[in-house]
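One protein chain is absent from this view; the other protein chains keep their places.
Now for chain A:
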């Protein structure tokens, strides 16, 4: 199984960006690139070459699912797992996001001490 190092995090709220960065860098030991919107992510994804993409669903302009659609044209999401983050928790919605190509859904508000563990679990499922 390849090693998980680089995570691209797309999130419009700067506070949540900051919390997630600490949760992933300080607790998880990953390298994180935070993008403030979908377009920012599209511009930077190839330069950063992430191992994993964490995508907020509700964003102004291009939302999570739209961003995912565009990302698929730039990178192989079969190799780079994508997980959504959302506050909406209806089971049917989780199924819907999976059908769009997401590996899993991380529910907001997330436990920052557990976030790295959650992402590692998704990673090992994708490459297991």
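As a working rule, contacts are C-beta pairs under 8 Å (C-beta built on N, C-alpha and C of every residue); 3 or more make two chains touch, one makes a residue touch a chain; residues count from 1.
The criterion applied here is as follows: contacts and distances are computed from a predicted model.
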Record-based protein name (UniProt) of the chain missing from this complex, from "NADH-quinone oxidoreductase subunit N", "ABC transporter ATP-binding protein", "Phosphate transport system permease protein" or "histidine kinase": "histidine kinase"
Listed residues A:26, A:49, A:74 or A:121, member touching the removed chain: A:26
Residues belonging to chain A that touch the chain removed from view: 13, 15-16, 18-20, 22-23, 26-27, 58, 87, 90-92, 108-113
